[in-house]
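Structure in structure tokens, see below.
For this depiction, one protein chain was excluded, whereas all remaining protein chains were kept in their positions.
Chain IDs A and B follow the sequence of writing; residue 1 opens each chain.
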Amino acid sequence: MAVFISAVGFGVVTAAILAISAVGFTLQFSVTNVFNLSFGSVMTICGFVAYWLNHGGLNIWLAMAAAAVAGGLISLALNELVFAPFIRHGLNLFGMVIITISVGLIADHSLQALVGPSFFAYTARAGRAFHFADFVLTRQELAIIGIALVLTVLVQVGLQYTRLGRAMRGLAVNASLARACGVPTRRVIALAWFVSGVLAGVGGVALFLDISTFTATTGSEFLIVIIAAAVLGGIGSPRGAVLGAVVVGIVTEVGAAYWNPELKDVLAFGVLIVVLLVRPQGLFAQLATERALAR
Amino acid sequence: MSEDDGALLSVRDLARSYGGVHAVNGVSFDIPRGSLTGMIGPNGAGKSTVLGMIAGAIRPDRGSILLEGQEIAGLPAHKASRRGVIRTFQAASVFPRMTVVENLLLGVPPWDGERLTGALVRRRRWRGEERNQIDRARSLLERLGLWSLGDAYAGELSGGQKRLVEIGRAMMSRPKLLLLDEPMAGVSRTLAPTIEALIAELRDEGMTVLLIEHELALVERLCSPVIVLGQGRVLMQGKMDEARANPEVRRAYLVG
Partner (left out) sequence: MSAATQYYIATICVYVGVNVIGAWGLDLQFGVTGVLNFAFILFQAVGAYTAAMLSLGPASASGGFQQYLFGVHLPFPLPIIGAMLVGAALSAVVGLITLRRLRSDYQAMVMLVVSVVATVVAQSVIGLVNGDAGLSLIPNPVMGLTAFTRQQQTWLFVALCAALMVIVGAFMYALVYSPYGRVLRGTRENEPAIEAMGRSAARARLQVFVIGGALGALSGALLAEFIGAWAPSEWLYPETFVFFTAVIVGGRGSISGVALGAALVGVGIQQAVQYMPIGSNPVVLASMEWVITGLLTMTFLWFRPQGLLPEQRRRFARRREREARALPREQAVSR
């Protein structure tokens, strides 16, 4: 029982990191209709920005905030300079997937050429350990969970109650209708990319904190797990992303504790494959059939 | 057409709903053999859905579709097509990065030389068969007035030219039943008379055609009988002037 509870504890931390990232991934997808497979690379870059600031003397949480802003700006730039032009150029959905993969590969490997294949780590203390029944959470882990809660609630509130949030939801459902109703689509799309980038930044730093050592390709490796969570919950639904993150996070940690820890990721992917085959639209069905790309 | 010609297609109690909305709600009609039957109705009346169900692109929720007495309801599109039901699409559906001749060649009913094995064995025989098809396609191009465009990519043609290619492709298959879904959509004023004349010729040659169109004058010129749909049901089937006089029809057009 103790094993189970401690595994759940780990699962909650993983779920927190996944939730932040999956919400970022799925929110941007819901508004722009682009499967951004360079999301993991943006996470990595932000993780490294935080690393350089951190090793320059900055507290890791401040570094995370800076990385978050960097992530937002990088995502925005990527859309303005690369993705949007290609969409206007007439590329179809699959072509866009190839573009995002290309960007991801270029980013990852440029970074790797720069920093080398070694492992890196932040200088951050795990902090005091808090005991909850049978599991233990360090202050660092609690902070991550707290950040995840705050951010996911903020996103949900923003989508529900702000004008721009409603505009985003409108674009997600029907882009041309939204434009016809006077929604400033370019601005809303830009905002979606920015928010998604911010979440990528926070998620990236949180991920690197949690796994202690990281390389230039860690973010991209994590991307598939993020996709698993996002798809499970229903791609395009931020609420679903959170649910998917919780399920994937806890299931993988519990499975790893009882079964083979090497196969932890296989569990996540197994879940994803089953979902994709049985119910491709996920738990909260939001998947549209072949929609035109929002311009 | 006399009563003895009989119905080529009999639709009974066809229905289809989308998420609680009844797009088609119990539609029944007959299409007489050799007729050019028109189907009209306001937007949302269910015309395209009915056509889609006959063609196999949409699964009916219930109902029967008898083609020459054989049930075809629920057959997938490629199987319905093999039974002789050939359709065109609202947006002229050509194969863009293939030549016009190749577009027409894909109108020929599926034949043995097209199979995977046909690419590897008995190739001379299939080449001969293909030559015959190419000749047919070229004479059809002459008839359609597209003689010089044989080697052009179909995607580069104008809307009206694409429509001609699409109808030509359907003609290559010698269909039992030709379904035309708003053939005038996207066609310029210059080519519209050509297409209308072509449809009339097909009728005169004895092909059975179901035509969905918005332009009521065109339907009046070409079609008999005319089926009027409204809110997923058949309002009446008969002649155009009867339709004009029918109070239910008039109400449907004003409201829907």
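FYI, a contact is a pair of C-beta atoms (placed from the backbone, for glycine too) under 8 Å apart; a residue touches a chain by one contact, two chains touch by 3 or more.
These numbers were taken from a predicted model, which means no experiment stands behind them.
A.B. asks: With respect to the chain omitted from the figure, which of B:113, B:160, B:183 or B:230 is a touching residue?
C.D. replies: Only one of B:113, B:160, B:183 or B:230 touches the chain omitted from view, namely B:113.
A.B. asks: Determine which one of A:5, A:93 or A:149 touches the chain that has been left out.
C.D. replies: Answer from the full complex: A:93 touches the omitted chain.
A.B. asks: Contacts of chain A with the missing chain: which residues?
C.D. replies: Chain A touches the chain not shown through residues 35, 37, 82, 86, 89, 91-99, 101-103, 105-106, 108-110, 112-113, 116-117, 224, 227-228, 231, 235, 260, 262-263, 265-266, 269-270, 272-273, 276-277, 280, 287-291.
A.B. asks: Spell out the interface residues on chain B facing the chain that's missing from view.
C.D. replies: Within chain B, the residues that touch the unshown chain are 55, 57, 76-79, 81-82, 86-87, 89, 93-99, 101-102, 105-107, 109-111, 113-116, 118-120, 123, 126, 130, 134-135, 138, 147-148, 151, 153, 169, 173.
Note that only the chains that are shown with their structure count from here on.
A.B. asks: Hey, how far is the Cα centre of chain A from the one of chain B, in Å?
C.D. replies: Averaging C-alpha atoms per chain gives centres 48 Å apart.
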